[in-house]
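With one protein chain withheld, the remaining protein chains of the complex are depicted in position.
Then we have chain A:
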C-alpha cells in the first residue's frame, strides 16, 4: 500500500486543490462543470422554494387555527409574576441602595417611577372607562369601539402619596420610599374564585430579620388591594388600552445604614408564591439599604 501511504508535498496538494477549483481539461469548477452547477443550483432553489412554501403554508394554517384573543394553552402561566418599580438589579436580584443625603443616589430611582407612572396619567388613560364596581368586570360581548372590550382606568392619583404628584420624590428623601408593585397580566386570569380581593403584603424576610420590629407599610390604594374590576384581562386584541392595576407601598420604618430584605407577596386564592424555581411568581423580593 505504498500508494496509500505516499506523502504528498505541500505544493502537490496546492496543485491538486487548484486543479479541483478549476480543471481546464474538463472545464470543471469545484468538481462540476458550469452547466452542472447551474442545474444543481436550480434544483436546490426549486427545492427550497417548495419547502419554504410548505413551511409558510404550515405556519399560515397554524395561525389560522389559533384563537386571536386567547392563547390556546395557558398551562405555563398559572400564577402571575410580580414586578417592582423602581427595579435596580445587583448580583443577586433586585437591590435598591441609596443615600438620603445624596440626591444623585436616588434621583434615578424616582425618575424611573415617574417614567413608569407616565403611562398612568389621565391623558394616557383617556380611552379607558371609569369603574367602581369592585366586582369582576366580565364582558362576554365586544361593546367597546372597534370591536374591543372596555378596560378600567387606573390613574396615578389613585396612589395618593406615592403618585409622584404630591411628593415628586416619592418619599425617598425622607427615608420612607415608595415602591410600586405590579402584577403580571394573564389572559382570563381571576385572582380568586369568590369575590375576595387580592392584596399586597410586604414584610421583612422573616428568617433574616427576627430582631426587627415588624415592617410598617402604607399601602395605596388603601389596604394594598387590586380592585376586582380590573380582572379578567381579555388580551391585547380585546383590550388594547388595558393597563395593569398597581399597588404602591410606602415603607415607614426602614432601619438606616442596614441592608434589609423585604418580600412583597400577593395574597389571593389563585396566586401562589411558593414556587421554589421562580422567585418572581406571586411575590417580589428585594434588598433595600438606606444610608444616612
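In this section, a residue touches a chain if its C-beta (ideal position, glycine included) is under 8 Å from a C-beta of that chain, and two chains touch if they have at least 3 such contacts; residues count from 1.
One rule holds for everything that comes next: contacts and distances are computed from a predicted model.
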item	value
Omitted chain, identified by the protein name its UniProt record gives, among "AP complex subunit sigma", "Integrator complex subunit 11", "N-acetyltransferase domain-containing protein" or "Sodium/potassium-transporting ATPase subunit alpha"	"Sodium/potassium-transporting ATPase subunit alpha"
Touch with the omitted chain, as defined above, among A:98, A:120 or A:233	A:233
Hidden partner chain, touching residue among A:179, A:242 or A:273	A:242
Interface with the unshown chain - residue positions in chain A	1-6, 31, 39-40, 43-44, 47-48, 51, 54-55, 58-59, 62-63, 66, 69-74, 76-77, 80-83, 87, 89, 91-92, 182, 184-187, 233, 235-237, 239, 242, 275, 277-281
